[in-house]
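Have a look at the structure that comes next, please.
Left out: one protein chain. Kept in place: all the others.
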Amino acid sequence: MAGIVGYGANIPRNRIKVEEIAKVWGADAPSYKKGLMLEEKSVPSPDQDTITMAVEASKNALRRAGIDPREIGAVYVGSESHPYAVKPSGTVLAEALGATPEVHTADLEFACKAGTEGMFIAYSHVVSGVVKYSLAVGADTSQGAPGDALEYSAAAGAAAFIFGKDKLVAEVLHTYSYTTDTPDFWRREYQYYPQHGGRFTGDPAYFAHVLGAARGIMAKAGMTPADLQYVIFHQPNGKFPLRAGEILGFSRKQIDPGWLVPKLGNTYSGSSPLGLTATLDIAKPGDKIMLVSYGSGAGSDGFIFKVTDRIEEVRNQAVRTRDMLDKNKNYIEYGVYAKYRRKIRKAE
Amino acid sequence: MPNPARAWREYPQRYRFEAGKCTKCGYVAFPPRLICPQCGNREFAKTKLAQSGKLLTYTIIRVPPDTFEDQAPYAVGIAELADGVKLTAQVVDCDFAALKVGMPVRLEFRKMYEEGEAGVIYYGYKFVPE
Partner (left out) sequence: MRDVAVIGIGMTKWGELWDKSLRTTFVEPALMAIDDAGVDHLDSMVVGCMSSGLFTGQEHLASLLSDYLGRNPVPAARVESACSSGGLALRQGFIEVASGMSDIVLVGGVEKMTDVTGCEATFALGTAADQEYEGFHGLTFPALYAMMAVAHMHKYGTTREQLAMVAVKNHDNGSKNPLAQYPFKVTVEGVLNSVLVADPLRILDCSPITDGAAAVILCPADMARKMKKPAIRITGSGQATDTIALSSRKDLCWIESTHLAGQKALAMAGRKVGDMDLFEVHDCFTIAEIMITEALGIVEKGRGGKAVEEGLTSLKGRHPVNPSGGLKAKGHPVGATGVAQAVEVVKQLRGEAGERQVKGAKRGLTQNMGGTGGSSVVHVFEAE
């Protein structure tokens, strides 16, 4: 029996509204808001990046786990905005937590599902018995190209999970992954912004893999939506996860606790993982939660968790995801946003 | 470009707040020292700083040093932590108008600055309102 021992999140407090971005590019804000089911997104401050958010999210996970960081045997950070191309975010994270020097670490990339790949690897290490505890983080400060549709949604956030065999807050019942070579969204080396295939990113990409993974894991588990209390899908915008849920037969009640995107934006590798931390913040012992991520390129990871009694003891040991999402927000204008996100060309 | 060793040496302090507590008089040295400035004792026990405290004073820097040129204006302050140690750091995630003596703060891991486009990224601690 292995699963999540501690979980934590970190969301920057800056927000920019769809209207503010649309104003600059002469776009029709109401249609973007309706089409994307998105109101605002988080923006990292200049002193926040994938590493700083990973550290704070992991510290929150440690508070709930209640373990000595030196017992963490492996650390995986999944992101598409690692601060270094060569030098793992994981080493800074492990050093900051005090997990060094006896620890494995590596950085992962798989577009928006690098975080859940990390979760799968971390979980597998624990199940196989090679480490006692392992840490997986999904964190991103992704960029949307100025004036592109993705600019409305590309946001920042991090979620961290410590896996182990004891002190579980949520047991992993099943894992699954559905992967194909599908070029829906990519970024070449040395390019600043990603490219994408427009409407090709819908049915052949997101839906094919999310539905493929969801159906695959439910079949493996012998479950239907009725057997699950909550489901979290990857959230590139508000519409896609709701549509996926509708197609599969889930109710809004099952989706809503983990549906953060309208006020958060798409936190890429943090997207479905943050939906999970928000859900764990309110789930009851015995609840079953399904998580289906999506990463362009493409693939989806599936997990089914069962919440344990211990969650009630530790959930308040650290800040709740929705408190970071809803409270203490700092709204910024496009000029400040462009400055923070380094979109302004300065003198050499 | 400076050798990264100078910053790397301070990681135990900047990342994990490791300090030394004088075994004789209890003075907490941050960063750790070889000799206690209070009683002259040369033995210290390992300890870590408290993670929250109150601002004793603050200011807003509008004319920055060149390393921080892009960050101005930014607030800095001296806080007295719960264990009595006084620490200097930036104060972030806080409207300037909200700064005041006595404001409760806690420590968060943040990026300090980058050594240009190609150099090392420096991380450290900053105060955020509690």
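The letters A and B name the chains in turn, as written, and every chain counts its residues from 1.
Keep in mind that, in the parts below, a contact is a pair of C-beta atoms (placed from the backbone, for glycine too) under 8 Å apart; a residue touches a chain by one contact, two chains touch by 3 or more.
As the structure is a prediction and not an experimental result, all values here were calculated from the model.
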item	value
In the full complex, displayed partners of the excluded chain	B
Sole contact to the chain not displayed, among B:Cys22, B:Cys36, B:Ala89 or B:Val128	B:Ala89
Omitted-chain contact residue, chosen from B:Thr23, B:Gln51 or B:Gln71	B:Gln71
Chain B residues touching the omitted chain (full complex)	10, 14, 30-31, 37, 56-69, 71, 74, 76-78, 86-90, 96, 101, 112-113, 122, 124, 126
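Keep this in mind: only the chains that are shown with their structure count from here on.
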item	value
Chain B partner contacts - residues on chain A that touch it in the complex	13, 45-49, 51-52, 55-56, 59, 83-84, 92, 95-96, 98, 328, 330
Contacting residues of chain B [partner chain A, same complex]	11, 15-16, 70-71, 90, 92-93, 108-112, 121, 123, 126
